[in-house]
Every structure is written in structure tokens, then in C-alpha cells.
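There's a structure below that I have some questions on.
Of the protein chains in this complex, all but one are displayed in their positions.
The letters A and B name the chains in turn, as written, and every chain counts its residues from 1.
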Amino acid sequence: MTDLFWLHGESWAQVAQVAEAVTASPGDVLYALDLFGTIVFAISGALAAGRRHMDVFGVVVIAAVTAVGGGTTRDLLLDRHPVFWIDDGLYLVVIVGAALVTFFYTRYVRPPDSALLYADAFGLAVFAVVGARVALDHGGGPAIVVLMAGITATVGGMIRDVLCDETPLILRREIYATAALGGGALYLGLQSVGLGTWGAASATIVAVTLLRLAALKWTLHLPSFRIGDPSN
Amino acid sequence: MTDLFWLHGESWAQVAQVAEAVTASPGDVLYALDLFGTIVFAISGALAAGRRHMDVFGVVVIAAVTAVGGGTTRDLLLDRHPVFWIDDGLYLVVIVGAALVTFFYTRYVRPPDSALLYADAFGLAVFAVVGARVALDHGGGPAIVVLMAGITATVGGMIRDVLCDETPLILRREIYATAALGGGALYLGLQSVGLGTWGAASATIVAVTLLRLAALKWTLHLPSFRIGDPSN
Partner (left out) sequence: MTDLFWLHGESWAQVAQVAEAVTASPGDVLYALDLFGTIVFAISGALAAGRRHMDVFGVVVIAAVTAVGGGTTRDLLLDRHPVFWIDDGLYLVVIVGAALVTFFYTRYVRPPDSALLYADAFGLAVFAVVGARVALDHGGGPAIVVLMAGITATVGGMIRDVLCDETPLILRREIYATAALGGGALYLGLQSVGLGTWGAASATIVAVTLLRLAALKWTLHLPSFRIGDPSN
């Protein structure tokens, strides 16, 4: 367990190490991407908390729940202990950092909405790949891999929306859960046809990000439910 | 782990096997009933998602959460791993099937509300018995058995209501959590006076279903809370 908050020196050494890892092995790349996805979701949580005028601690709490909710649910369901952010203190460091920077930065500058939407789409894609990878490493079958991709990518946002009293994300029609589940299936398919972790991960992240952005731009959606409307 | 989605043949063989099991041993009967309860709750989840005009994937997600939420919470609390639907892929197969059939069927035909209410009452009763059985097999004392009956039968519906932004079920007054907890106590009592699994399960399922239907028909409810209303 890292002694967070007291040993900043060590933590920053870890951050440097991660930056370096981006040019390294597939596992390290996924770790770096996972941290990036964590930062993105922490920011989205902090902004949602901000819209409800929470205080600085409430903002950090919602940022943390948004960023780790999906992976924590996945780890509890798969009985993977210690849960990832208990095992590796760096997650909490980047979450608190991202939440505080968002909190203070947005006192002066309103971030462009489009930047957040791009980042959120990217975070969704990254977390879907991370969830699929973890389930594969755990020995899960195809259905479990796809589900864990979906759970890792969406549960944090669901809890954020419930706590912030916003319309839950999953109610919005522009291909959200779909993109995450589809990302899990795509990653699995690409690996099973022989692509390495690297290739499968990058292709999936690009595909899910683009799908989500396209869905937002043209308000694409799947056929939706119309109870008892035979004219449809 | 069943290779869902790729090995339909095997899955359907399993379905046939379950149908056969209805005439077999008590354990198999409970398993068949559990799958039936799962289908019923998946349909109720799909219909709730439909009322919010979710897309087809959102419908499947809410159906799954409704159907497995209670049993999953029970398994996590009792530290039973793998969680039942990770262990046995058939649950996910019937959930996805039930959600899709509901989705497409209701594009043409509006199901009669009464049919759903009957089925939902039956699902509640079945899940209460399944939860009590699992807790007993796990070595839980009476209070834990009753609680796990209640948790198994109601948590999925609670999560469904929160995600679909509907008034949580537990707020409705017509004897819902009560029927589930009472079912757990009845099952326990019948077993402790010597009835076998078969007898105790059937009697409990009939009793809880009838209680719930009676409560709906005559809007029965227990004494409810009136803060500071001494005239009551």
C-alpha cells in the first residue's frame, strides 16, 4: 500500500514512471490508458458535482465514485481482491488531483463542452477495453468479457447520475451502453482472430470513440421501445 | 463457463434439459423455478425500460439488472463465488432472450397489465424461496435466511426503479417487501416443522403469490407511518 499524501516524492516518481511506460510493453500501455480513463471520468464526475454546487469535498467524492465505480463493481463481481484502487494508490492520487484541478480551474475558466464530450467518449472506450482485458485475464467466457467491458465503462457514470440527481445516462438514447458492450465484443473478436493486445486495444478504442462521437453528432440511436404502438 | 452466444446448440440443449427437470428432484425444480423467476423479472425490467423509451441495449441492460440484482447482492453479502450468473451462463441466455422477445413483441402487441402483475407476484414468491434456500444451504441462521429471501426478491426491482427514475417499489404500500420477508419466514417455518423442500417451497410460493395478488386487488397494506399524527 502506498503511503499516499505523506510520501508525495514516491507518488510523483510513479507518475513519471507511468509517463515513460507509454512507450513500453502492452501491459504498461493499458495501465497508462487506464489511468488516463480514470482522470477523464474523475473530471466528468467533478463537473457533474459542480453543476449541483457541491463543496470541494463533495466534488472529490463524486469524482472518485465516477472514476472507480465501474472497476470496483467488476472486481467485486469477479472476486478480485484487493480491489484495484486499494491495491494501487496511484488511482486515488490522480483522482484527487484531477478533481481539485477541475474544481479550481473552473472557477476561472469554463471548459468547452466539446472537450469534455471528446474526453468522455475516449474514457468510455478505454474503460471498455480495460474491463474486457481484466475479465479475459480472469478466465471469463465471451459473455462475461462483454459484460465486464460494459460494467467497467458505465457503472461509475450511473452512480454519479443517481447521486447528482440527474437523468441516468443509460436513459439517454445516443448509443452509450451499446458502445461499451460493443467495444468488449470487438476487443474479444480482434484478439480471437489473432491480433495482439496492442492492436486489439488500439483498434477498439478508436472504434468505440468514433462510434460514440458519431452518435452524439448525428444523435444516432438504436431502435427504441414503443409499447403498444403498432404503427411503428 | 458456457461459451454463450457461440454455442447456441449446447445452450438449447440446456434449455431442454431444464424443461425436463420440472418433473425431477426438488433441487432441479427449484432451479427451473429460479429460471422462471429470472424470466419474469427480466420481462418486468424490459417493460420498465420500455416506458422510458430506452434503446434495445438499454432494455437488455435493465432487464439483466432487474433479474440478477437481488441474487447478486445476496451472493456478494454471503461471499458466494462465483456469483450465480457468472457460474451458470444459462441465466444470461434466458435474460437476453426474454428482453429481446419483450422488446419486439411489444412493438406489435401491448401485453395485458394483469398478466404482468400475476407474473411479477409469482416471481417475487419464487425469488423469496430461492433466497431462503441459498441462505439455508450457506448455513445462515433464521434472521439471515429471512433477510436473504427479502434481498433476493426485492433488490433487483429497487435498482430497476432507481435507474428508470420511477418511484422506488419499496415506497409503494401494497405489501411488497413484507411479502418477500414473510415468504422467507414461512419457508423456514415449514421446513423446521418437517416439510421437505418440495412441500415447503410450493406452499410458500402459493402463499406469497396469493398474498401479493390480494394486496394488489384490495390495496391491502400494513399500518403505515404517520409522524406526529396522534388522531390515528
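Keep this in mind: contacts are C-beta pairs under 8 Å (C-beta built on N, C-alpha and C of every residue); 3 or more make two chains touch, one makes a residue touch a chain.
Computed from a predicted structure; not experimentally measured.
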Check: Given the contact definition stated above, which residue among A:76, A:117, A:195 or A:213 touches the chain not shown here?
Finding: A:76
Next item on the list: Consider the whole complex, including the chain that is not shown, and state which of B:29, B:116 or B:177 touches that chain.
Entry: B:177
Checklist line | Full-complex contact with the absent chain, from A:29, A:101, A:117 or A:162 | finding: A:162
Margin query: What does the interface between chain B and the hidden chain look like in terms of residue numbers?
Written below: 76-79, 139-144, 147, 150, 158, 162, 167-168, 170-171, 173, 175, 177-178, 181, 221-230, 232
Margin query: Across the whole complex, list the residues on chain A that are touched by the chain not included here.
Written below: 1-6, 46-47, 49-59, 61-62, 72, 76, 81-83, 86, 89, 92, 103, 106-110, 162-165
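Simple rule for what comes next: only the chains that are shown with their structure count from here on.
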Next item on the list: Mind checking the centre-to-centre distance between chain A and chain B? Centres are C-alpha means, answer in whole Å.
Entry: 31
